[in-house]
Structures are given as C-alpha cells and as structure tokens.
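Here the complex is missing one protein chain, while the rest keep their positions.
Labels for the chains are A and B, by order of writing; each one numbers its residues from 1.
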Amino acid sequence: MKLRKVTAASAAVLALALSATACGGDSKDEGSGSGSGGGKIKIGIKYDQPGLGLKKPDGSFSGFDVDVATYVAKQLGYKPDQIEFVETKSADRENALARGDVKFIAATYSINDERKKKVDFAGPYLLAHQDLLVKKDSKISEATDLNGEKLCSVTGSTSAQNVKDDFAPKAQLREYSGYSECIAGLQSGAVDALTTDDSILAGFASQDKYKGQFKLAGLKLSNENYGIGVKKGDTATVNKINAALEKMVSDGSWQKAVDANFGPAGYKNEPAPKIGVIVK
Amino acid sequence: MSSVLYDTPGPRAKRRNILLSVVFTLLLALLLWWVWRTMDDNNQLEWDLWQPFTTGEAWTTYLLPGLADTLKAAAISMVIALPLGAVFGIARMSDHAWVRGVAGTVVEFFRAIPVLLLMLFANELYVRSSLNISSEERPLYAVVTGLVLYNASVLAEVVRAGILSLPRGQTEAAYAVGLRKGQTMTSILLPQAVTAMLPAIVSQLVVIVKDTALGGVMLGFTELLNARQTLAANYANVIPSFIVVAIIYIIVNFILTSFASWLEQRLRRSKKSTGAVLGEDTVEVNPAAVRGGFGTGENTGGGGF
C-alpha cells in the first residue's frame, strides 16, 4: 500500500522532469533544423553591446556590427529574413568558426597575429582605438591621470590591466561582470573611468539613459582593426566579403551606419579603413 | 519543542514581548526607510528603470528564455543525477570491497571540488574533445556535467544515509522471507530510504536550480542571470534587473520546496496508516550518528551553493 504510493510519487516526479527535458529536446531539434535547411546564413555577433551588437526588446538586432553583417549578407545573396544571428562570446569566436557553427563573425573582432593563425579575416571594416570613458566634468584627460583613481575592468578582459601596466601603475581596478555594470558604476561615481575600444564606449554612451553624461577622453592607446572572421582557408568567402565591404564604403552605407550608431556620443570616427591594410 | 523553551507569557512577559516587537519593528522600518531613501537618492527608483518589466517584451525576449534555459539545465541534471546518485549510494554499501572503494573515491572526490571548477573544467574538455558539440550547446553540456557530477555525489551520500538509518530488522526480515540482495535493496530498502530522505533530496534539487547561475557568470550559458545582462545592456537598469531576477529565483524555488513539503506530508500520513517502521527522529534528530545524514542534504545541499 505504502510502497505503491511512494513509487507513484517518485514516478510523478520523474515524469515531470522527463517531460520538462522532452520539451527542451523538442525545441532544440527545431532550432537546429531551421539552421541547417532553407538557405539560411548564420552570423555571429554580440548581444549585449549597444551601438555594435545588441538584442533589442522586440527580438531584433541593432548596432554597427549588425548593419555591416546585414549588408555583407545581402551582397552574398541573403535577404534579411534569411539571416540568423547567433551570440558569439569573445572566448568562443575561433571555436565557432572552426566548427562551422557560423558562416562569419562580426563581433568587435580585432585582427591580430595570434588570431590570424586560427581564422581568416576579411576587412578591416572599422579602425577603433582603446580609449577612456569618463564623466562629462571629469578632470581625467590622460591615461596617467588614472593613478590613484578607480578604473573599471570587466572580468576576463585585459584592456584595463594593460592601462594599469603601461600608463598608470597606481590605478585601482574594480572588476565587474560586464560593461553595463561598469557604466552604471561610472554614473554612480563608484568608478572614475572605463576603458575599452572607443567604438564600444561610444555605443554605451549613446544610450538614451546616458546621453550627454559622459565623454570620451580621445586617447588612442591602441589600434584595433575590426575584421570579419571567417573559417581558416575559406578564401572565397573572404574575397566576397571584402568586395561587399568596399561597396559598402563607396555607396555611402558605411558612413550612414557609423553616424546612426555612434553619432550621439561625439565619437570622431576614423575614415573607412582600406581593405587588407592593418594599422599597427 | 521550541515552545518548551519558555513559559507561557504572563502579563509582564507579554508586555516585554510587545515592547521587543515594537523596537524590532522600528529598527526594521528604519533600515527599510534608509534603503528606500538611498535608492531614491541614487535614482534607482525612477519609473524609467522599472517600467521595462511591465512590458511583455522584456519577458518574452530576455527573462523567459533565460528562465527556460535555467529550468532545462536543472531538469536534465536532476534526471541524470538522481538515478546516478542512487547507484553510487548503493555501490558504497556493496559487499565487494573494490566496488565500495571505487564508488567511495568518486563520491568523496567530486564532493570536495567546487561546482564552478567542475563546470569550467568540463567546458574546456568539451572544447578540446572530438565530440561534435556546437558552440551554442556547449555551455549547457558543461553546466549539466558539472551539476551532475557534484549533485550525484551528494545524493549518493543522502541515499546511503537514508538506507543506513533504516532498522536492521528490515534487511533481516527481507532475507528471512527469501529475497535476494538486489530484491531487498530495490523493493524493501530503497523505497523507505527515499521517503525518509525526501526533504534532503528536495533541498538538493533547489541547489541544482540555483547552481545553474554559475554557468551564466563564468561560461556564458544563457540562463536567467545571463539573460539579465543582455536585458540590462538594453534598458540600462542594472540594479532593478538584479532585484527582479532574484525575486524570480525565490518564486521558482519556493514552488519547488512547497511541492516537496506537500509530498512529504502525504508520505508521512500514509506512513502512519501503514504503521511504517521508520520513525521521523531516526532521520532528523540524529544527524551526527549517521555521517552526512540529514546534514548532507539540508546543509551541504544549500551550502553547495
């Protein structure tokens, strides 16, 4: 009697759990099914960087990387509704390309020698620089001013550590889990400066909630040549993307995308980079 | 028991209790008022920051998919960890020394290592392995692997403690009526042990739900806490989003524990009616006697994050 009840109860729990996983399984199958069939293209972007790659509340995507990716995909023969955007975290980019999970990646992907060993790059399509974002009335204008100040750093990113090592050894690193936390800290005064690529900083500073509160210091602490990552050895795709990027610049879409995404932050963009020319 | 600790309050004690209550309420109110004021001073109460949560989009685009991933990872981990834990728990009491040794080593090893490390480690293994796991699915695999290894070990201890807490007579009677070892385990000991250990098992399930969050911070698994990050990047509302997400966790886990205590009461009731042998106090009251008994579940459980 009692035994039966126990087994019934445990069976119920198990059934619940099983049905939950079964549901998970189903949706997964759907996902991969639509990915492989029907002439779709998968493109890797960031989901949480305003101005570059952002997943908006209505489920669509916005940002400069997204605009470039959409334009390039169009030139490759894909309509906007054939594009499937996938989130590629920084650490996952090489792996996703090597495995063929995505066709190409436009996700603040700086070209450097280390990465070139693992993936091929088209572009560059934007020249960014490491810079500082500070409050509008801040006195910080040089990297050396950071001595004794609090500098925001995102766990796992090296840009803040580099500033500390090279320019301001007495800067204090405050670690957060993401840039949106950093910006919130900058607004509340918990940190004095935030450092990463000026394009990313401009994207955050142009958000409605933060408009007019911050400024870029305008330092060029490094050169970041954003390229489009393609699977190693896929030269045909690299050439096609390069042609698409050249067209994007020549027909004015490139400048339009820059103005639309970074405009409000007073971001002075570099002119469109020449394809294949990497500024060291 | 607790009411035995003090006399029924007389007039003076009643007055004192009321006074204490008032002081306590005042202190609490003061604290809350200060929290409210400080948040207001820092503009955290502005409607702009909270308004997104009244829109359907914030839920359908970010929070609900995140919650779905959290529950998915938790459910898969539970389904694998429960039977695996039972197997290891039983193996630790095997008659063969080498089975006991192997099971014991595995259980003790994975109980000693932080889940976070297990997840990071599993993730790296999957990256480097030749298994065909897409980079979208990998965080899920890594999170589930970490959770299963750790929680199966803890559940193994819970099951073992549960079986050890049963009176010897159960086993002896089973042998006496001619049941074999396996039969004794599956039809006599295990059903009773599971009933007895239900609270501990459920608090371990709560741990599994909570621990999925570790994958979000370190591995980029798109569970609830990670979905919050994308949400906050959009609405620029870091603090409010944390508060909302914390409330969601509390509700989900509250539902889980309520279900558990309902189940427990049902089982307890039915036990009385059949005159079950296992007294409550064997399980709850003598935690020190059975190593890792009640404590393993309730405490390592929660403590295991």
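Keep this in mind: contacts are C-beta pairs under 8 Å (C-beta built on N, C-alpha and C of every residue); 3 or more make two chains touch, one makes a residue touch a chain.
Definition applied: contacts and distances are computed from a predicted model.
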Listed names "Imelysin-like domain-containing protein", "Na+/H+ antiporter subunit D", "Acyl-CoA dehydrogenase" or "Glutamate ABC transporter permease", with the criterion being the UniProt name of the chain not displayed: "Glutamate ABC transporter permease"
Partner chains on view for the chain not depicted: A, B
Touch with the omitted chain, as defined above, among A:Q75, A:S138 or A:Q172: A:Q172
Given A:S188, A:T235 or A:S250, the one touching the chain that is not displayed: A:S188
Residue, one of B:S134, B:T171 or B:N253, that touches the chain absent here: B:N253
Selected residue (touches chain absent from view) among B:V107, B:L225 or B:L267: B:L225
Residues of subunit A in contact with the chain not shown: 91, 150, 153, 155-156, 172-177, 181, 184-185, 188, 190
Positions on subunit B contacted by the hidden chain, ascending: 1-2, 4-7, 9, 13, 17, 20-21, 24-25, 28, 35, 38-39, 42, 44, 108-109, 111-117, 120-121, 124-125, 128, 206, 210-211, 213-214, 216-218, 225, 238-239, 242, 245-246, 249-250, 252-254, 257, 284-289, 291-296, 298-300, 302-305
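As a working rule, only the chains that are shown with their structure count from here on.
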Subunit A and subunit B: spacing of chain centres that average the CA atoms, whole Å: 35
Interface residues, subunit B side, partner subunit A - complex: 42, 48, 52, 55, 57-58, 60-62, 68, 71-72, 75-76, 78-79, 82, 127, 134-137, 187, 191, 194-195, 217, 220, 222, 229-230, 232-236, 238-239, 263, 266-267, 270-271, 273-274, 276
Subunit A - residues contacting subunit B, complex: 1-3, 5-7, 9-10, 13-14, 17-18, 20-21, 24, 28, 32, 47-50, 54-59, 86-89, 91-92, 95-96, 99, 101, 177-181, 183-184, 188, 207-210
